[in-house]
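Here the complex is missing one protein chain, while the rest keep their positions.
As written, the chain order gives the labels A and B, with residue 1 at the start of each chain.
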Amino acid sequence: MSAQEQAFLEYVQGGGQVETSDWMPAEYRARLIKFIEMHGNSELMGVLPEREWILRAPTLQRKLALTAKVQDEVGHAQLIYRVVEDLGKPRAACLQDLIDGKSKFHNVFHYPTKSWGDVGVIAWLVDAAAIISQKALLKCSYAPYARIMKKICWEESFHILHGRDVILTMMNGTDEQRTLVQEALDRWWGPLMQFHGNPIAQGDDPSFSWRIKSQSNDEARQQFLDGYVPQIWELGLTVPDPKLRKDEEADRWEYSEPDWAELKHVVTGNGPRTKGRLQLRRTSRAETDWVRRALLAEAA
Amino acid sequence: MIFEVFRQERKGQSFQHAGSVEAPNKDFGDWYAREQYGRRGESVALWVVPRESVHEIDEFVDELEKNYHRVDGYPLKEKLKEARERAGTTATRDR
Partner (left out) sequence: MSERAQQLLEIADDELLLGWRNSEWTGIAPFLEEDVAFSSIAQNEIGHARALYELAGRDLGKTADELAFDRAPEEYRSAALVEPRFVPDWARTIARHYLYETADQIRIEALKASDDAEVAGLAAKIDREEVYHRMHAEMWLERLVGEPRVREALVELWPKALGVLGDDLRPLLRERLAALDLPEVEPVERGKHSGELAELWEKMTVVRRSVPGATW
């Protein structure tokens, strides 16, 4: 590492913030692009599991809230891809790499949404898990990314409200509705426990060294369990992990080891819905290509 | 075209940079800015500016210590202490 790079590293580790026009080491730029692009991809792909339910929302209020939530996620993708674009990788290239399977997106968006219970669990718990990671990004060394995270976290907080409301309504409903929620929780618990990633020592995690993120994977998971397991239990729901308990003395949750092989398998393009959802992105992009060309021709 | 968007949260407040939108022209830019940065009622006004119209200046030279522009150019504390002693009103309260 050159002296200039070393000085940069110390600067960001000491809490320094970096703007788009500042000099930065090539490795930092590459790490940022990869990290932020995956976040953008996840917002965009995260649209699809819920989008399937926009047409099936059971009341006008739910319809509006769900459509607005999916809309927010598209808006987040727009904000995030702009940050990537300003770092040097255009949005079109990000979308192309995504549909070519060359870049990744979060594990939870590779799974099917089987019932309205899943819609509630996603909005409540998947968004809760996501907001924990995103709040930690408010302290990211790359300032343009940290700044948009404020808007994103603010909007996500509405999603959790929506999700909790959906779940509480169903839990106060019929036995069939309560069963829908429990079944959805059973389906999503594994992916939720994998969501924050396998524990990596902070020293071995370059995103941590460059202070792109400021929280370890396991810290994030502990925070998620701390915040949400009591909320799950108080509704009379069962978390499908017999080992799950809080060690009050150590102030840590104990849990069965998440299935890291599944995580790896899924995010490398082999999830139950990966191919179908990428195919939908590919075809819808092809089918509206003429619109973008028509607009660009006029703009030129 | 990329438009930078500045939003005002409440009347009387200053506009702050909110983010940007990409659009084929100004009319679309206005629409997209309104939707992206105001649809939840979080803004009372927006400034929508083509990115190329924004110029950044980030160098501020101060070679000759123009400390009269800064707080440390005004060492009031010691002077006040001395003045109070001379007046015999030695500080009952610190300002």
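Note that in this section a residue touches a chain if its C-beta (ideal position, glycine included) is under 8 Å from a C-beta of that chain, and two chains touch if they have at least 3 such contacts.
No experiment lies behind these values; they were computed from the predicted model shown.
J.: Looking at A:M24, A:M170 or A:A184, which makes contact with the chain not pictured?
T.: A:M170
J.: Suppose we count only contacts with the excluded chain; which residues of subunit A make the list?
T.: Contact residues on subunit A toward the absent chain are 44, 47-48, 51, 53-60, 62-64, 67-68, 70-71, 73-75, 77-78, 81, 91, 116, 166, 169-170, 172-174, 176-177, 280-281, 283-284, 287-288, 290-292, 294-295, 298.
J.: Can you name the residues of subunit B that touch the chain not displayed here?
T.: On the subunit B side, contact with the omitted chain comes from 21-24, 27-28, 31-32, 35-36, 39.
What we mean here is this: only the chains that are shown with their structure count from here on.
J.: As a quick test, compute the distance in whole Å between the mean CA positions of subunit A and subunit B.
T.: Here the centre of subunit B sits 32 Å away from the centre of subunit A.
J.: How about subunit B: which of its residues touch subunit A in the complex?
T.: 1-2, 17-22, 24-25, 36, 40, 56, 58
J.: How about subunit A: which of its residues touch subunit B in the complex?
T.: Residue list for subunit A touching subunit B: 21, 75, 78-79, 82, 91, 147-148, 151, 155, 295-296, 298-299.
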